[in-house]
Structures are given as structure tokens and as C-alpha cells.
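Here it is, the structure, as C-alpha cells.
Excluded from the complex is one protein chain; the other protein chains are retained at their positions.
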Amino acid sequence: MGGTSFWSRLARDRLATTGFAITVLFVVIAAIAPWIVPYPEAAHEIAPMNRLRPPSEAHWFGTDRLGADVFSRLLLGTRETLFVALFGVGAAAVIGVPLGLIAGWLDGWVSDGIMRLADIFLAIPQIILAIAIAQTLGPSLVNVVLALGFTIWPWFTRLVFAETRALRREPFIEACAALGASPWRTLALHVLPNLASPLVVRVTLSMGFAVLTAAALGFLGLGAPAPSPEWGRTIAEAREYLPDAWWYALAPGLAIFIVVMGFNMLGDGLRDVLDPKLRRSVAASRAQSAKVQEA
Amino acid sequence: MERRTTFKLAAAGLAAPALAGPALLAGDAQAQSARDGVLRLANAVELNTLDPHAVLDTGRLNFKVNVYDSLYRFAGNPPVMQPWLAERHEVSADGIRVRVHLRRGVVFHDGSPFTAADVVYSMERMLALQQGPTRLFAGLVAPGGTRALDDHTVEFTLTRPAAPFPSLLSEFYVVNSRLVRANERDGDWGRAWLAGNVAASGSWRVTAYDPAVGWEGERFDGHFLPWHERAPTGIRFRTIREANSQTLGMQRGDIDYFIGTLSADQVERMARARSVVALREPSTRLFMMLFNTRRPPFDDVHVRRAISMAFDYEGWINGIMNGTARRSTGPIPPGLPGALPEPVFNYDLDAARAELARAAVRVDRPVSLHCMTGIARTEQAAQVMQAGLRQLGIEARIVAETWPTLANRCRTEETTPDMMTIWSGAEYMDPHNWIGDHYHSAQHGNWKACSWWSGPETDEMITRAYQSQDEAERIRLYGDVARRAAENAASVYIHNEDWLGVRNTRVQGFEFTPVGNGNHIRSMWLQNS
Partner (left out) sequence: MPLLLRFGKRLVWSIGTLLGVVVIVFAISNVIPADPAALVAGDSATAEQIAETRARLGLDLPLYQQLFNYLGRLLQGDMGTSIFTARPIAEDLLGRLPATIELALGSMLLAVLIGIPVGVISALKRGSLLDHAVRVLTVSGFAVANFWLAIMLQLLLVMWLDLLPLFGRIEGDAPAFITGLYTVDALLTGNWRALGDALWHLALPSITLALPVAATIVRFTRTGVLEALGRPFVPYAQAMGLPPVIIVWRYVLRAALTSVVTQIGLVTGTLLGGAVVVEAIFDWPGLGGYTVNSIMMSDYSAVMGAALWIAAMYVITNVIVDAVQAMVDPRAAAR
């Protein structure tokens, strides 16, 4: 991917640019949130006599059930969300990519076994798997990361498997083998770099999924414990006060929406730029790899 | 596939075809007019079993108290014990034998007569099942300790004298022994069958039950008590978990009466509809935070006292509870005999710091505050405590766990959390409910006693109070233990909350009693709209 042409092609896609802008903004806010929010202590301090106040100049998005500033907690919540998405998808890649490489490189029962395992994990609807794992491990942010890792990895395995299989027959890879390079060396130095583009796309798209799943776990009380400003749990807290305190549930829901939208649009754009063969959607790549797998 | 899998038929005894779901729910016009006489109730907790000997928590009480009958029943506020299936009882001079004379002419839903044999069977069954209510009787009545003297007289032989025993009988529900016996499987005391079927004599006769939806019943006109002339002809019970759905359902008139713990905010919102009346009754539900007093640093009384002064009681009660609770003064709910007049500790961070300095140990590790998954009130209290502890320089971590997990932790000292939030309601109306169950060492291993705060001296006082027939002495003894527990900060005694409820304007005759916490609907009747 040539630097300039990559950026200029990305810049031409309006949705992708928007997605990129949202993602950057999100990461920046997450990085500096504690220093820019109007009420930095809103993460842990309470003001029982000032609770459930509607939006005002002092509190743009009102106050919550314990009197904390909803806007401040919303911005502070970006850190939780980014952490979970980044490390959840990271964990999935750490599990899924090596397995995919091995399965793609080898033939026989190891390869079959790995891919069967991936199929089995995908046969359980992801949120159910994530709920079961998160509940088993106990509610905490780190456990949400683990639940996401164990839920998302098969996507990586399938993708890497299919690409490795295709690359294995390429003359330059066969040449490596002929020159006596060890399989590990070949995989790490020659196969993996060629997987960068599809992996970047996969990671970006998985981030959106991870944010949604983490929010659902938070909503069910399986995420970070109180007083975490995590968005899913904030919506769960707010339910009791609907319809009156509408600001309380509205803001975090919109935040989730915008962030996931950002990741998805960026992912779609990246795919179009990096992977012209595959001008398809999130689910398409899944279907694609499913087909490759079945064939 | 049988129909029972969807909306399971659980009519008492040999279900008359007329009670079957489709028939009950048949013709549109008929159903419409019939529904006007139907009381539509909702609560938040799924009714997972119909077995009266498996349930003790208030969340699932509604079924037990309205479909089954107990020997005694509490009514009114403050609660007074009333004869129910029992007419009266005598206690032998040594306090060991309790002879209960049963009401005559009572019939079960299937028309068979109620006799002493049913009482004997029910007691044996409850003891064998080891579920919720067994805790109240275990060790007090031994298996085989219940005898039928004749068809209408039962004698309980206790293992030791127990003054609160008759009031415990309000939690003892009687099943139709002949019907249950016929449905026993491999000596399971009919456990599998009774979970989805009914063998009762109570006010309502169940016509349909689906754990996912709720239950429906029709008025049992054969009940031994007379009915109000406009008593509902049927009841329809729905489980609605979502707070948002509860509020909207009440406002829209889909629900006539809501049973269960509502927050002050929610009641206020519901009552904004013209057809909704807010209900508020003083009750006896203590909300507290237990320490594991056997684990450092909570074995140091100064640490416990300091923490007791770090909770913003004022903000909690007036802010978060909207003033719907009273500050609790100690383990016995205010207003009851033996309760302390004033709380020992108030929110005072300076005094807390001073107290902390006096402690022999330093709090040099994060402490964990356990609350209940999905129960917002417990989580909020933990947050308020956490904010207070932060001011003292103590780091606290909040851990949410499901109730079964928490109750399971309480079995041993080692697994009991540092601190945890609980409610202690009136399972029966006697100070022993708040003192003996919480602070007698014999109760260790039960969740109520998991502050592990006890001693030979208090054990002795409690035992004496338990066995004494002298009411004044009992109250003095329980009061003394209560004072010791409060002064030693065995727990953080937060509040005693009012019961909050809502009814539609067409529902009349509501009578509240703290034992059962709003679950009794026997006296209700419907105003023509």
C-alpha cells in the first residue's frame, strides 16, 4: 500500500473519512478525558441531594441517580469502551491469528481440528457465549475483555486460514520452503505481512462489534462494577428513571451508536481501499470465509 | 405436544376440564365481561415454583400466601397474630409441647377435608425439603416430632422451649397430604409435582401457571372465610421485571396492583396517572451492610465504628430514598419492642478519622463491598459507602454477585465477603427474627448470621430470651443484645424502609401488614368503574 495513494483513496470516500474522524476523536477523548471533563470527580463522587437534574448549563446532559454529571461520566466512559474494544479484539487476534496460520499451513487433523473448533464456537450465538463466559468469570472489565477474546477469535482464524491457504501455493512462498526456511520463519516473515491489509479491516470491524457486545454485557450487569461510567451499565441504571430522566439513557446510547458507526464506516472504507477484491460488508467477509471454509 | 407446556394447567387436584386454559380464556365477549371482575396484579420476581415449602423470600411470597393457608396469619400494622387454619394453641408448662386446635370444616380446593394428618405431613415435608422456610424450624422441631392427637388437634414437641414458636407458624403452610402423596416420585415428597401443581386450601384456586408469564386463579368460594360482596372473581398475575415496563403498565391501567419493592422515584412517576394511588406504609425491613467481623481489619471494633460513621445516612435517606425510610437505630427496627431510641453512629468523617486512629490495625488493603446483581438499591448503597470510605483514605471495590452466590459465600467465615448489603425483613413477628437469627452462634452458616458477630455471653442472653415465657424479660434481653451489637458496630445499620406500593383507583379494601410485605390480597375488592 503506497502511503499517499492510500490516504488519498481513503479521503475520497466520504463515509470512510467520517468514520476516521469519529475514531480519532474517540481515541483523543479517551486519552485526555480526565483533564477536559467539567467534573473530573464525577467518576466516583456523589451528590445525593442533586440527583436526576435535567440538562442545564451546569450539567449539559443532566445528573444521574447519585447526582453525578452525566456528560462527564459519558466522556470518562470512553476509556472503558476503548480499553475493552482494543484489548478484547487484541485478545481475539492473539488467539485467532496463530491458530489460523497453523491451520492454513498444515494439512490433516490439526488443521481440521482447529477449523472445527472455530465452527463450533461460531455455532453459539456470540452474545450468549460472551454472557456465559463473563458470568462465569465474574463481573469485571478484564473479564469482559476475555469474554470478547473467546467470542471473536474464530473470525480471525477463518480469515487467516483462508488467506494462508491461498498464499501457500504462491511461488514466492513455495520458494521459501524450497530454500529450506523453517515454516515458522516463513509464516512470520512472509505470510503474516501479506495478511496485514485484511487483518486491519477485520480488526476495525471487530472493534464495532466489541463495543456493542461489551455494552450489552454492561447492560446485563456483567461488565465493570459500579461506579464505572461504562455506557451499557449507565443505560441499565437509567431504565428505572424513565421516561422522566430521558437524558440519562439517551446520551450513552447515542455515544455507543456514534462510536460503533465510526468503526464500521472506517472498516468499510479501509476494505474498499485495501482490499479491492472484497468490496463487501462486515457480514460479507464472514460469509466469504465461511464459503472458503466449506469448499 | 401437550398444551400444558405453554400455559401450564395446574388446577388443584383432578383439573376439571372447565378450568383448562382455552376454556377459561374462551369466548371474546364472555372473557371481556369476566375480566372486569379480574384483579390484575404484577410483581418483579419470576415465580419459578409453586411449592410453598420451597420459598421464603418476599419476592415470591404472593403465591404462597394467597393460594395456601398457614396455621396463623399476621394482619394489620403493627401486625397482630390471627388464627387461620388454627383456632388456638396451648403451650405446656415446660414450653416443650405446643398443642394446636385446628379449625373445623375447612376443605381443600379438591373438596377433601383438612385434618391434622395434613399438618403432620406438611411439617415433615418442610423439614425434609431443606428449602427456605426450613431454616425457621430446623433444630427446633425434629422429624417425627409432630403428632396428630385426633383429626382436629396437633401436637408439636419442640427440642427446646421456644417462645416465638407460635409466630413461626405463620410461615408454616399446609398442603393437601393425600393429593401430594399420590404424586410422590421415589420418595421426593412430591417435590417435582408440587413445583408446578397445587394442593391447597387457600383463597385462590389456580387455573393456569406458566413460570415465564405468571399465574391465574379464580376465587375459591369454598374458603372458610367469607368474601367481600365485590371481591374479584379471578386474579391474573404477571411477572414484569423491567422497571420501565412496570411504570408504563401501571400508568396505562394494565396493572391494578403492583406487589414488590418499588423505588420512591418509580412510585412518584406511577402516581402521576390519575388512576393510580400511591401507597406508603411503615414496615419492618431493615437495610444494612454486614461486616465479616472475623476477618481483619473488621475484627477491630474501631475500624467498624469508623466505617459506620463514613456513610452519608442523611443524603441516602433524604436524597436517594426520597425520605421514604427511617434511620435505623440498630438491629431491631425502630418502633418495635427492644429497639434502641437513637442510632449510635452518625455520618461524621472527623470522628471516623479519630476512631480509625484508635484502631490497632491499619486498613492497608482495598476492602470489597458486595452487592446483589440486578438490585440497584444495593449497588447505590455500596457506592455511597465507597464515596465515604474514600474520604477516610480507604479504597473500596464494589463486587456485584447473584444472590445464590452470595448466600453460598456466607456458609463459611473464609468465604464471607468483607462487607455486604442485605435486607432483613419480618419473616415472623418477633425480636428473635432480628437478634437470634443474626447474632446467635448456632445460626452461623446462614446468610442472616454472616457478620459472624457472636459470643458466649450474647449466645446465653439470646437463648434465655428465646426460651422465656416472660414477655418483659424477653424484650429486655433482646434489647440488651441489640445495644451491644449496635455499639460494637456489628453491622452498618442504615435504614428501615417504608413499604411503597401502588394501586389502581378501582382496587379497594387494601390492608397492609409488614409480615408478607404487601402480598396479602384477600381483603381486596373492586369498585365498579
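Which chain is which? They are A and B, in the order written, and residues in each are numbered from 1.
We adopt the following convention: contacts are C-beta pairs under 8 Å (C-beta built on N, C-alpha and C of every residue); 3 or more make two chains touch, one makes a residue touch a chain.
Please read all numbers here as calculations on a predicted model, not as lab measurements.
Taking the complete complex into account, A:208 is the one of A:48, A:62 or A:208 that touches the chain left out. Interface note for the absent chain: among A:124, A:142, A:175 or A:196, the touching residue is A:124.
Touching the missing chain, out of B:61, B:100 or B:129, is residue B:129.
Touching the chain that is not shown, out of A:44, A:168, A:190 or A:239: A:239 (per the contact rule at the top). Across A:25, A:181, A:200 or A:261, the residue that sits in touch with the chain not pictured is A:261. Check B:82, B:408 or B:469 against the missing chain and you find that the one touching it is B:408. Looking at chain B, the residues touching the absent chain are 1, 3, 5-8, 21-22, 24-26, 28, 31-32, 46, 48-49, 51, 54, 56, 129-132, 134-135, 138, 191-192, 195-196, 210-213, 238-242, 244-245, 248-249, 252, 254, 373-374, 401-405, 407-408, 411, 446-447.
One chain is missing from the display, and on chain A it is touched by residues 15, 116-117, 119-129, 131-133, 135-136, 138, 208, 212, 215-216, 219-220, 232, 235, 239, 242-243, 246, 249-250, 252-253, 256-258, 260-261, 264-265, 268, 279-284, 286-287, 290-291, 295.
To be clear about the criterion, only the chains that are shown with their structure count from here on.
Chain A and chain B, compared by their mean Cα positions, are separated by 44 Å.
For chain B in complex with chain A, the touching residues are 242-244, 247-248, 263, 265-266, 269, 312, 315-316, 318-320, 371, 373-374, 376, 379-380, 382-384, 386-387, 390, 397-401. By the touch criterion stated above, chain A contacts chain B in their complex at residues 44-49, 51-52, 65-67, 138-139, 221, 225-227, 237, 239-244.
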